[in-house]
Structure formats: C-alpha cells, structure tokens
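Have a look at this one.
The other protein chains are all here in position, but one chain of the complex has been omitted.
Up next is chain A:
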Amino acid sequence: MKKQTLHISTSPHLAQGTSVEVIMRNVVIALMPAALFSIYAFGWNAALVLITAVVSCLLTEHILCRLANKRSTVSDWSAIITGLLLGLTLPPIFPLWMTFLGGVFAIGMGKFLFGGLGYNVFNPALVGRAVLQGAFPVAITTWYASFSAERFTTLHSAVLAVPFMEPVIDGTSGATPLSAFKFDGITSEASDLALGLVSGSTGETSSVFILLGGLYLVWRNFMNWRIPVAILATVFVFSGILYWIDPIEYPSPLFMLFSGGLMLGAVFMATDMVASPITSWGVIIYGIIIGALVVIIRLWGGLPEGVMYAILLGNAISPHIDRLVRYRVYGTSLKTS
C-alpha cells in the first residue's frame, strides 16, 4: 500500500446533514407565500418596504461584524429572516427611511448587542418593530387599503418621505379590522380575514399563506409545531369562553384568530428557536402564556394589537421556563431544577 494521508476526526463520523444555513434558508422559503401575497395585495409599496427591511438588516449585520473584527455572518440567512419579518409587520406604506432604521435596531440592538445569532434573548425583528412603534406611533398605525386600483402604478407619497420630516398622510388609509373593532366595535368576516381581503400590516393579512409556510416548515421538521398550536389554541379557547359569556362585548374567537398579527407572530416569530424554550412541555407553557397575553392586551389593554408585546414577554420568560421545565433525566426519579 502506498503512503496515504489519513483523515482524523472525533466520533460520530456521520452527520444528519442539516445545517443552520439550511434551516434559515427554508424559513425564508416558507415566508415567500406571505411576502408575495402582500406584494400582490399592496403593490410596489409593500415590495419596497420588504426590500428595504432586508437590505437594512443585511447591511447592519455585515458592518457590525466588520467593526467587531469578526467574520461577516450575512451568509447564514438569518438576517434575511429578520428583515422579512420586520417588513411584514410594518404597514405597507411605512416610510422607507423608518423601515431602514427599524432594520438597524433589529439587528444592532436585538441581535448583535446580545452576541449575534444564537444569543439573542428576543426575536430581533420584534425588537426593531418595538423601537419603531415607540418612535413613530402615527406612521406605524397608518394603514392602506388592500387591492387598491393604483397599487402597481403609483407609489404612496408616505413611502418616499424625506427622513425626519413628518410624512403627509392622506385619505387612502383604511382601518385595520382590529382597530375597527377596538374603537368602533365593528368586526370583519373571518373568511375575509383568513384570505387576506382586509387591510393591515404588509404580511399580517393573509392567514392562509402564513399557515402554508408554517406547514412547510413543520413538514421539513424545521419548526416546533407545538408553539403555534399552543398559542392559537389558547387564543381560541380563552376568547371563545369570553364570547360565550358575552357575545356582544367580546369578538368571536374566529375573528380573534385570523385578525392582526397573530398568525404571523404565532407561526414565524414566537417560533424563533433561539428565543423560545427547548423542551416540548416548555414550549407549550410558553405558547399558552403568549396566547393568554394576546387576548388580555387586545381585549382589555389600551392597544388594538398585542401580539408583539405578548411574544416579547414570552421571549423574556423563556430562559426561566427552560430552567424550571426540564426532561426527567433517565434513571433519576425527580425533575431536578
């Protein structure tokens, strides 16, 4: 036998073949139906918001890595997810400079300050959105009717607003179903909500396309289905009980399920692997807490929508859930905590 170079590695010498990159890429693929539908529903405005958010996240990540003398991590696709998710939570006519700022905060504050991928306590996209909500409360609640005739011909003036100038808000904005309910007591048809035939944030309107993406991820085993199921079941049961007690005061559970950002939040944001618990029981508790918070904020809070805060609070307690809820280790009789 000739002289040969032997490769040495530690066991196991086989690997399943998944990688962080593959998971992240598939999440991006799963977000495509919702993103494409939002562009179809809201036109170029929505497309620009989404693109700006993604570009902003990628740029921020790249520049911060370079400043910290680290290898740039933009190639792992996770910044693209943050950008898409951020864009999808914003109104379709959100000024682009604000969108860009949101991306900077999402990556800079929500992810990089905590140590980058794997170390973020909160879902970075929601951190970005929370900053924008605090900074621009008017712009972030200015909506735009879906399927308007000129959505592919003209850009809304607000989208191209000059930075730090108050955007001009004109009469095309339509109320979202949740704010209509909250402030005017009007509920929409659940079927219209599910299909996305109503106004709302860029990607929050079509539950069907969001669920499609979610099902794809569950099928590929890249998503813990227990999280969305626990959240949605809690919202349905909790608001169902209230509706049963007083159907005039409280909206129907189907309306609660398909309106606002719940579907996007439950399927794509609360499922952020890094910021959610790790055990099966842990994620169910986490989902129940988020679902209950959504109902509480929506029905008794001062805001029409509560998904963002509910998930951020869920993220905050998730390390504590992991400490309290552990699998019983084989051969031990007690759960050690």
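Note that in this section a residue touches a chain if its C-beta (ideal position, glycine included) is under 8 Å from a C-beta of that chain, and two chains touch if they have at least 3 such contacts; residues count from 1.
One rule holds in what follows: contacts and distances are computed from a predicted model.
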Per UniProt, the name of the complex member that is left out, chosen from "Succinate dehydrogenase/fumarate reductase iron-sulfur subunit", "ABC transporter permease", "Ion-translocating oxidoreductase complex subunit C" or "FAD/NAD(P)-binding protein": "Ion-translocating oxidoreductase complex subunit C"
Chain not shown: contacting residue from A:Ala145, A:Val229 or A:Ile278: A:Ile278
Chain A, residues in touch with the chain not shown (by the definition above): 1-2, 4-16, 18-20, 22-23, 76, 115-119, 224, 273-274, 276, 278-280, 322, 326-332, 336
